Structures are given as structure tokens and as C-alpha cells.
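Pasting a structure here, questions to come.
Left out: one protein chain. Kept in place: all the others.
Take a look at chain A:
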């Protein structure tokens, strides 16, 4: 019971057990985080001009997830009969609250969701990005859709659709989390252009 082999075996088993417990604890601790992708406006006890301006900028610039469709670049029917549309968007969000000490990255993407007579659910990713750290989680970008917005059919003229921002939190180890914000009220033109 005291040979070197037994001692090495016991040591390795203990080390691996400790590693497993640490991984499990790191993963479980993520459940304690309550992410809110809004910025809580800070109540400023000081009425100095700097803090007032700072609070105001925070509030107006990044107080929520926001997507504006600024332009429909083109909107056509493909030769095979499917509609395709390309659009330019302003996307801004503050996802800093998604990051914990166990977070490796956050995968964020924007999807258009709509329904057609034959297909009650259509989800098309328009843009995605990987946020590697908390410092990058507050962002504003101006971009056209990264993936082609193509319907399976010719149903997009005048179509109302939601834009949904999804995020997938990928930890350093353990369970992955996902959530989304649905932004309704977008509409495509009635005519091709």
C-alpha cells in the first residue's frame, strides 16, 4: 500500500478530481449571473457638468439594444423566383452584463423572422459577430447584411418582419447559455427596386 505506483495513482486521481470540481464550480457560478442587456442609468449624486453629460450620453447612446434599417440597397426577384433583399443597418447594443469570469466569448447575431402562408416560421441570420471580451461588448456598427436575405418563395413584398438579436454565451468550460431580444415593426417595400 505504500509503493510509488500507488502514491502516483492516488495523486493523479486527486488532481483530476480537483480539476473536475473546479470546472463544475466555475460553470455553476454562471447561474448566479443575471444578465441584462440594458444599461441601468446611473443616478448621479453629483451635479457636476461632467457627470451629467456622461450620464446623458450613456442613456441616449447605449441604453438599449437598437437596430435601425437605414436603407434598402436593392430588392429583387431572383431568376428562380425567390425574393432577395439587401439592406443597410445601424446596430447598437450593450452586452457587457453577459460576461462573467467564466466567459470566453459571446456570439451575437441578428436574425430576421417572419411568416409566410406556407411557412409559419422563417429565421434568416443577417449579421453576426463574436465579442471576445467585456471591453468590446458595447458596440455600434453600420453594416449591410452579411448573409443573403433570400425567401423560399416570392413573399417579401410589403412583408412585415421582426429583427431579433440573439446572443450565445460560450464559457471557458461547461454549459452554454442563449437568449434574445425581439424587435418588431420592420417592413419591406411594396415594390421591387
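Note that contacts are C-beta pairs under 8 Å (C-beta built on N, C-alpha and C of every residue); 3 or more make two chains touch, one makes a residue touch a chain; residues count from 1.
In this section, contacts and distances are computed from a predicted model.
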Next on the checklist: As a check of understanding, state which of "Ribosome biogenesis protein BRX1 homolog", "NTF2 domain-containing protein", "Signal peptidase complex catalytic subunit SEC11" or "ATP synthase subunit b', chloroplastic" is the UniProt name of the chain not shown.
Outcome noted: "Signal peptidase complex catalytic subunit SEC11"
Checklist entry - Looking at A:66, A:92, A:105 or A:143, which makes contact with the chain not pictured? => result A:105
Checklist outcome for this item: Missing-chain contact, candidates A:31, A:71, A:90 or A:152, resolves to A:152
Item to check | Contact set of chain A toward the excluded chain (per top definition) | outcome: 23, 27, 104-105, 107, 109, 111, 117-125, 128, 130, 132, 147, 152, 166, 168, 170, 172-176, 178, 180
